[in-house]
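On to chain A.
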Amino acid sequence: MLSVERLTKRFGGLAANEDVSFEVGRGEIIGLIGPNGAGKTTVFNSLAGFFPPSSGQIRLDGQPVAGLPPERMAALGVARTFQIVRIFKSMTVLENVMVGAMLHHRAVPAAIGKAREALRFTGLDRRAGDPASQLTVAEQKRLEVTRALACEPRLLLLDETMAGLTQNEVQEAVELVKRIQARGIACVVVEHVMEGIMPIADRMVVLERGRVIANGPPRAIAEDPVVVAAYLGEEYRAPGP
Partner candidate 1 sequence: MSRAAAGRAVGLAALVLAAVFPLVVRSATWQNTVILMLMVAQLGVAWNILGGYAGQVSLGHAVFFGTGAYVSTLLALRFGITPWVGMFAGAGVSAALAVVIGWPCFRLKGHYFAMATIAVGEIVQAVVNGWELLGGAVGLSLPLQNTGFWFMVFNRSKLPYHYIALGLLLFTLGVNWLVTRSHVGYYLRAIKDEPDAARSLGVSLTRYKLYAIALSSGLAAMGGTLYAQKELLIDPGSTLSTSLSIKMSLVAIMGGVGTLAGPVIGAVLLTTIEEASRLGFGGTGRGTDMVVYGLLIVVIAVYQPAGVLGWVKQRFPPKAAPAAPGPGGAR
Partner candidate 2 sequence: MSTTFRASLLAALLGAALPATAEDVTIGVIYPLTGAAASTGLELKNAAQLAADLINGTEKSLALPMVGGGGLPGLKGAKLKLVFADHQGNPQVGASEAERLITQEKVAAIQGCYFSSVTQTASQTAERYGVPFLNDSSSSVGLTQRGFKWFFRTTPNDELFVQNAFEFLKDLEKRKGIKVKRIAILAENTEFGTGAARLQEKYAKENGYEVVEKILYPPKGTQLTSEVQKLKAAKPDVVFQSSYLSDAILSMRTYKDLGFLPTALLANDAGFNDSEFLKTMGKDGNYVISREVWALDLAALKPVIGKANDLYKARHGVNFNGNSARAFTGMIALAEAINRAGSTAPEAIQAALKATNLSADQLIMPWGGIQYDENGQNRKGAGIIVQVQDGKYVTVWPAAAGTKDVVWPLPAWEGR
């Protein structure tokens, strides 16, 4: 459904992504991992339309979409969350989700209906009337997911939605992602919490210093010496790029 082909993004002279290629199939969950500063968020921003790539192409169902602005990407069915939550603080929980729902349901009553449905799906419905700024961090992250879901995406980009959550909350998040997948929505998940991503990812793409160093099922990735080196530090390090 989505293919990323030799995506390169430079800021000034610095390459944040270089020749990044991977595919996302319909309804697949892709884990995007790697150390801080490896370029995960840059990939994300390119996919969501926030950065036009310096070179390379992104195709959605075969159509080239690289360089389209975020609002067009959203209309094409790509929704995202943010690493640092960006909820609409002046709004209630429901209103936050309504903004997402309005992408396909302009009329307020329809948007309310859609938003409530999304809130029920993610289990936030009991907080619908609360000001969004009063939610806990975990709830705010969930709200972002709900809001993105209300856009009725085909592809959902989740940026560290599990970071900083308790064990139980991570489990809930895992469940949620699974249920999202069950709806046929593909997910690209940037995550540090391995225990959260490993069990659900169909495939993992590992980035390091802007390049893809591994791409495969979670088990294989976990045993890949290159990945272990990138994650665990010096003494595990195999000769790298």
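Regarding selection, all candidates are chains of the complex that A comes from, given by their letters.
General remarks:
Basically, a residue touches a chain if its C-beta (ideal position, glycine included) is under 8 Å from a C-beta of that chain, and two chains touch if they have at least 3 such contacts; residues count from 1.
These numbers come from a predicted model, not from an experiment.
Candidates 1 or 2 all belong to this complex, yet only 1 touches chain A.
Chain A contributes residues 48-50, 69-71, 73-75, 79-80, 82, 86-92, 94-95, 98-100, 102-103, 106-108, 111-112, 125, 128-130, 144, 147-148, 151 to its touches with candidate 1 in the complex.
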